[in-house]
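The complex is shown incomplete by one protein chain, all other protein chains being positioned as in the whole.
So, subunit A:
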């Protein structure tokens, strides 16, 4: 990867127009939404005068273009504005809520990959065998069961009936003290201060929601692994490798899997970005203070700054994710390089 620094930089520069587009579109779209934040926040008992007062306080009495330039000027200083419903700077809200969602999503994806990739490989190798059937059942179940339903069933069985799982009360039970925030990831922050007990407390809270999300994300990853492995295993280079008498293990893992990983990584990227925004229902069921429920609440209240901040944060995250995936491509398949493009 020598000399990749410059092309990577170039890739980042290329994302600037995308982000500008996101800023404009999110600004226009939030204004186009039905619902009037001034009316909403003035409360049910409001009079026309009090609505006008609120409108002026929110700066919504200014012309749209004026509002847009004020928003952009603030944005350039790293200020995403202030959420009316939480009363805090949006940056601060995102900083507390994004890590919660990321931690959950990452745990779920790690879990999901740990199950789905071996399962997909085995299903491809023993095509039509019992493992293949197991894979099919799991995948169908994972796709067809909505996450909130899986979540409720897991709570019902493991918390309600068996009493194994801790109370589904968010990231940390109230008997633990939250560690000082460094990364916002509880698993990391607790280890940074060496608080093993709280670490396990946070990990226990993560288990059920992670499993719920993992079951949901299992399907595309396992299916994609199986399909990619099947096509790799029937490829000429695998036949050649086998004919050359290489050990089955080497053929499978070095020759077939490495080639099959490209589409899997692509799928993984898509699943990740999709799940991060779509795990609202899991967040609701497990009282998880994540970004999804924040966005939905902001949307319901027409909380412009919060919605725009959320969209922008997701866009940045998405851009970064694509970058990481592109880099991963280059690692997996040396033929793909940035300099070649």
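Here, a residue touches a chain if its C-beta (ideal position, glycine included) is under 8 Å from a C-beta of that chain, and two chains touch if they have at least 3 such contacts; residues count from 1.
Following the convention adopted for this analysis, contacts and distances are computed from a predicted model.
Looking at the choices "ATP-dependent DNA helicase RecQ", "Cytochrome c1", "ABC transporter substrate-binding protein" or "Peroxiredoxin", the name in the UniProt record of the chain not drawn here is "ABC transporter substrate-binding protein". For the options A:19, A:296, A:321 or A:336, the residue in contact with the chain missing from this view is A:296.
Listed residues A:26, A:85 or A:259: the one in touch with the omitted chain is A:85. Taking the whole complex into account, subunit A touches the unshown chain at residues 33-36, 39-47, 50, 53-54, 57-58, 84-88, 93, 96-97, 146, 148-149, 152, 155-156, 159-161, 163, 167-171, 174, 178, 280-281, 283-287, 289, 293-294, 296-297, 300-302.
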